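The other protein chains are all here in position, but one chain of the complex has been omitted.
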Amino acid sequence: MTHTDWPLWEVFVRSRRGLSHTHAGSLHAPDAEFALRNARDLYTRRGEGVSLWVVPSSAITASSPDEKDPFFEPSADKPYRHPTFYEIPEGVPHL
Amino acid sequence: MTTTPAEDTARTAAALALGDDALVLSHRLGEWAGHAPVLEEEVALANIALDLLGQARVLLSMAGDEDELAFLREERAFRNLQLVEQPNGDFAHTIARQLYFSAHQYLLYDALASGEGPFAPLAGKAVKETAYHLDHAEQWTLRLGDGTDESHARMQRAVDALWRHTGEMFQPVEGLDVDPAALEAAWLERVTEVLRRATLTVPEGPRTGAWKAGAGRQGLHTEPFGRMLAEMQHLHRSHPGATW
């Protein structure tokens, strides 16, 4: 383990009220503050009204998992991220 | 609500000043793409750059055509602060620049948002973004200042070097319904608190230049700015009238 090592964290996201948190993936961060911020940047593109949990991977006790990951929507206020934003001529297949 | 021609001109001047700040800083942050110190910072710096570019586009559009203004003005017509045009330097330098600027921009947008002037709608949206930029800069200031000996030395050098550009942020801006000078005390309090917590020495020394001709708001910039503009504008200018 080198002195530049940033530990691994697991990220859980609740994308809307009424849903529960689901596992979104993992990331490296030096501490909890950065883990939270990096998770926001990476897994939600800072969508508002989202709840995030970050947990050091080493803190998780697991049995045989059977989890599915949520399918993430990009941030709603960045229209150029959505394919429908572009004016592609009609009839161009496969776009 | 109707405005007088004089009010329009003043408003345009203010839109340019604020818009150029955001445009130029966004450009500098875009220069980090592909070689940030850690992959997570690629995403974070790009977020800030994109937010600023979004703000710039709204503000410049209040003053005219966004691309004409960005790509066809000469150096002396830009109204950004000299602070934001400073080259990135090392990561500490970039963070110090961000800390100083975002602390100012946050206070400014907060004040504009609570008013009823023409900048209130943009400010209301941008203040949340700016809060995030400021938080990012503060978190890194703490880690670099109170990290290793090397990071501390680099961060101290950076905050010292950029200190002399911080006074300009509080000079009056024509057409703005907030007086920047009114924000200075709060800015100083916030910045000095973060620096101290980061175990850094608060810089002393002048916060403006001695040059009577003025600074960025008067269209007087630094040498790196001209080179930055040359790169930024070259392709657009090479194809006059073209759309992209």
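Assorted remarks:
Labels A and B are assigned to the chains in the order they are written; within every chain, residues are numbered from 1.
By our rule, contacts are C-beta pairs under 8 Å (C-beta built on N, C-alpha and C of every residue); 3 or more make two chains touch, one makes a residue touch a chain.
The rule we apply is simple: contacts and distances are computed from a predicted model.
The chain absent from the displayed complex carries the UniProt protein name "Phenylacetate-CoA oxygenase subunit PaaA", chosen from "Phenylacetate-CoA oxygenase subunit PaaA", "Recombination protein RecR", "Electron transfer flavoprotein subunit beta" or "Tryptophan synthase alpha chain". Residue B:53 is the one among B:53, B:188 or B:202 that touches the chain missing from this view. Across B:13, B:38, B:161 or B:202, the single residue that touches the chain missing here is B:38.
Residues of chain B that touch the chain left out of the display are 23, 27, 30-31, 33-43, 46-47, 49-50, 53-54, 56-57, 60, 66-67, 70-71, 90-91, 106, 131-132, 134-135, 138-139, 142-144, 146-148, 150-151, 154, 194, 197, 231-232, 234-236, 239, 241-244.
Mapped onto chain A, the interface with the missing chain covers residues 1-8, 10, 25-28, 30-34, 42, 56-62, 64-69, 71-72, 74, 78, 80-83, 85-89, 91-95.
Methods note: only the chains that are shown with their structure count from here on.
Of all the residues in chain B, the ones that touch chain A in their complex are 38, 40, 43-44, 47, 50, 132, 135-136, 139, 143.
On the side of chain A, the complex with chain B involves touching residues 6, 27-30, 33-34, 37-38, 41-42, 45-46, 78.
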